[in-house]
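Handing you a structure now.
Shown here: the complex without one of its protein chains, the others still in place.
Letters A, B and C mark the chains in the order given here, with residues in each chain numbered from 1 onward.
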Amino acid sequence: MSVLAQCGWGRGGKIERGLNDGVINGVIMSPRDETPDRLENIINQWGQSYPGAIVLFDPQFYVANLNAPRDGHLGEYDYYNNNSGLGRAQFSGTRIRNYVRECLDYQHDTFGNNLTNLVSPSILFDGFRDNWSQIALNLAAESADYHDSGLGKPQPLLISIVVSETAFQAIDAVEEFLDALTELNVAGFYIIVRRNANSPQFAMEPRPFANFLYFCYVLSEINEYKVIVGYSDWQSFLLEAVGASNTACGWYQNLKQFSLDRFRPSLGGQTPRKRYSSAPLLSCPLINPELEDIYSANLLSSVLSGSNHDSLLIGGPLTNEPAWTNEVSCLAHWFSLTSLSHRILAQTGIENKLRVAELIMQDSALVYQQLRNQGINFDTQTDQGHILDWQTAIREFRTITRIYDANEFSK
Amino acid sequence: MSVLAQCGWGRGGKIERGLNDGVINGVIMSPRDETPDRLENIINQWGQSYPGAIVLFDPQFYVANLNAPRDGHLGEYDYYNNNSGLGRAQFSGTRIRNYVRECLDYQHDTFGNNLTNLVSPSILFDGFRDNWSQIALNLAAESADYHDSGLGKPQPLLISIVVSETAFQAIDAVEEFLDALTELNVAGFYIIVRRNANSPQFAMEPRPFANFLYFCYVLSEINEYKVIVGYSDWQSFLLEAVGASNTACGWYQNLKQFSLDRFRPSLGGQTPRKRYSSAPLLSCPLINPELEDIYSANLLSSVLSGSNHDSLLIGGPLTNEPAWTNEVSCLAHWFSLTSLSHRILAQTGIENKLRVAELIMQDSALVYQQLRNQGINFDTQTDQGHILDWQTAIREFRTITRIYDANEFSK
Amino acid sequence: MAKPNLKIDDIQQIIPQASDIELVDDTSGQKLVFSGIISGIKYALKFMKPNPQLTEEGTFSERLDDVTVRAQREVETMGQCETPYLVKIGPISLETEEFDGEPIIYFSEEFIEGENLKQYLQSNGQLSASDLIKLGSQISEAIDSLWQHRKIHRDIKPGNIMRRSSNGDFVLLDMGLVFDFENESISLGPVGTRIYFSPEQMDFANRRQIMDFRSDLFSLGIVMYEMATGEHPFIDPITKNSFDVLRNIANMNPTPPVDIRNDLSNELSDVILRLLAKRPALRFRSIEMFQRDLRIASERMA
Partner (left out) sequence: MAKPNLKIDDIQQIIPQASDIELVDDTSGQKLVFSGIISGIKYALKFMKPNPQLTEEGTFSERLDDVTVRAQREVETMGQCETPYLVKIGPISLETEEFDGEPIIYFSEEFIEGENLKQYLQSNGQLSASDLIKLGSQISEAIDSLWQHRKIHRDIKPGNIMRRSSNGDFVLLDMGLVFDFENESISLGPVGTRIYFSPEQMDFANRRQIMDFRSDLFSLGIVMYEMATGEHPFIDPITKNSFDVLRNIANMNPTPPVDIRNDLSNELSDVILRLLAKRPALRFRSIEMFQRDLRIASERMA
């Protein structure tokens, strides 16, 4: 089991229920959305109540180089508040040292063994050769150095990497950055990919996604680092297929995919429409009309994920829509992601994992086809475009890594 | 007076003679080419003998990120030897701190007041937004921080900037970097522009040169930093026109223009042919045949710079060519550069300085025309291309800064 | 952000410890300002209403919490600044409360007798050259004081600068709190007070330009220009078309103030223009340098 809860506002009782139901394996906490007191209590409480769960603290230091961001409670954390609004001239060696020390000391001193790993502070960057990528690398190297020598017996360190999707366009820059990252003697990486704010699709573009998969693969499979990918939503099973040990997803749209909108003056907007998390479709159709249409066509069973929550929809999705609360929706989504993870992680060897991932996508494409044949229409956020993109990405990933499907040749 | 000797191998007695003759105003030392003992002796001796002279130590830390460079004696200096062969992952905060401290401590402790300024360690970069530019900025910021608080009563600090000519192609990146640099509370900057190795011309391309002039102008005139430009050769008078307080030039080709060839496995090659430094031409024609041709056409006086050394050539350049030694050639060149500097620095206000610089170039173009009319031919290294390029650059500089020639409009 | 609909009685109910409550200003679109006496001292009491559309995702109170905490910290920072040219925070720091089913945000400030510069310009016209120099000098002092805490005001404009009637000193009012509560993105919303933004301030996504005190200097430059000439440097004086202001801030070189008002010295005109340079590197790299040049301009005039 590998899916973690990506936390934000409105945590409520979701985490505890997800842990109790066994649909998540742990949690990544967001200080932006919690007071320091609340956070300290809850993490230390979880550390006791769920000893097997992964508990991480994302320092969200990457907000510190945004222009007047909406940073919520972050300013109540000294490691952040002392060091925000950072232009590129604000990274002298001594200052990098301080940013890192304050951040790691805070985690170490406040949470001790209740965190599974310490997570390094990082900075968002848009290209692997740009100046901000270098600052991210400086912070990473300092974190590794300090973790090695400055803390008593700390929890193992994860280096956080927060990078824009567009950075993965060109593989040579990715490879060069990997050469540098793999000099670090740390336990692993916590990686967040910044998505374009208004992308309607949750699938990354095939080329950047293939290179991102390669990035995770080189870190995990080749260099034996632990790799945890945040905000990974439906892409979790593919990331796990190439070696990620954990992925994470939250309840709101901005906790499923990472964009800067979360830290911007709000655009307002309405409460989003309700959706159902369908593992067979690898997407979340609208309860009204999409799921209702599928129900009317007598095909509901082909898109159900198999959680207990499905029983709410047996009499027709709309009948029980009010009961399909935000919390249920979240738990059902974690269930879907976890069930896919299980199928991947049951395999040994990247060859087998990739093959199962491809089968999952193939099956999904078949369900879509069946629904289309019955006249069911989807909007762009739900339609099967993501599957085609992922299939392209996996083919490209195979070409880059020269991991070919042995069965392919024996046909 | 503003011209400094850019030192390298083969210093001999040139510096003392240049200082005594009043054709240089100081010296920038190259540890690559001196043992630490020799360097300590000579700097401390100059500090005593030439109290008015500017004495700087260029740490040449920029060699530390080249691949197996030919770094000469640099390895005998701990600040360099402990820290060479640096990939981009080698810049944790703590390590940046150490690089800076070792380098500034060395200068401070070894030379004390015999240096006019301390010079910060830097790294060569090719673009103002690339990862190496960020490392340069980190080192600069750390140097400023350490200088402020870590040293007793140090000499004022110059931040060294070592950047490729191509970085100056796009002005927006230049401006962004200036925004960051001007956050630094330091005395000034020591700037080296890396030229393309095999460029036959010593003039920079007009566009990058205009932007480089702008760079120097913003630092010196607008932000009141001291600006010293190394390896500036004939371009010195133009740099001084936009605010540089000092420029530097050495005796060999690779001490007149900065390129990485100096730190590469050698390409071999012959002893270069002898040249005469002609202030009227703003270039160095070959003694044979160019200067000899000019002599034969009875036009020698139009290209002479007016130093005492000219007397060696009165009976015809070739007659006394053996006496035109490397040392004489160097002293005569410094004389030319200094005489041009005098004309610029006699002016007050950038408007007047720019106008005089333009007059110098206009006069030079006339001399070229006169020589061409008499059938004198020049090779590409000596011909007047540089003047046209500089004139274009100055026009572009005026457009960027909106410093127009008042006389231009009143015509 | 919107102006709440509150009467004196309501204020009395929200802040029972205040007496002699009076309405001071309801002309702003975002704030409602009262005065009142607390522990014998007169304070300004400012009320705002967060836009309910803030909800997006999550409950309203979550979002309110999210936007309020930052504003609270900014108020705290102001409380730590020592300069007389930055308004003092009163006994009520930033609070949120539900009133009559509607959330409101309020805080108290030193009550300054006098006019803000917007009112001053309307009633008295442009400032004298010596007052302009005083304005530049005093408000830059306030900017410096904030910058020592590495804070930027972000909302310097005539309506946020008071001129004390007692001594003619200038006082900078509350920091750019308003923006934290805005529900419009900069590119979508009305131009509003953004006509005093610096070029780099308009740029959230492009993280190349982090703001420092030089951004506030730019806004101060616009205020000085306007108080010198009566005209906003980036609004066409003929068409008064404020639609292009943001573009003009990014690209247009304003007419030198001395060309509009010829009793200004060239030096003072140049100092104002330099504040308005497009790039921070072209303004002043320290408040000290700016104040020195102001002094020189002042000496030239005398």
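Convention: contacts are C-beta pairs under 8 Å (C-beta built on N, C-alpha and C of every residue); 3 or more make two chains touch, one makes a residue touch a chain.
Just so it is clear, the model here is predicted, and its values are computed rather than measured.
The chain that is not displayed touches the following shown chains in the complete assembly: A, B. Of A:78, A:148 or A:179, it is A:179 that touches the chain left out of the display.
For the chain left out of this panel, the touching residue among B:79, B:132 or B:295 is B:132.
When the full complex is taken into account, the listed residue touching the unshown chain is B:87, out of B:22, B:87 or B:112. On the side of subunit B, touch with the chain left out of the figure occurs at residues 8-10, 33, 65-68, 70-73, 75-76, 81, 85-88, 90, 124, 132, 252-254, 260, 264-272.
As for the chain not pictured, it touches subunit A at residues 129, 175-176, 178-179, 181-183, 185, 218, 222-224, 402.
We take it that only the chains that are shown with their structure count from here on.
A separation of 40 Å divides the Cα centre of subunit A from that of subunit C. Each chain gets a centre from the mean of its Cα atoms; for subunit A and subunit B, those two points are 51 Å apart.
Looking at subunit B, one finds that residues 129, 179, 181, 183 touch two or more other chains.
Within subunit C, contacts with two or more other chains are made by residues 209, 212.
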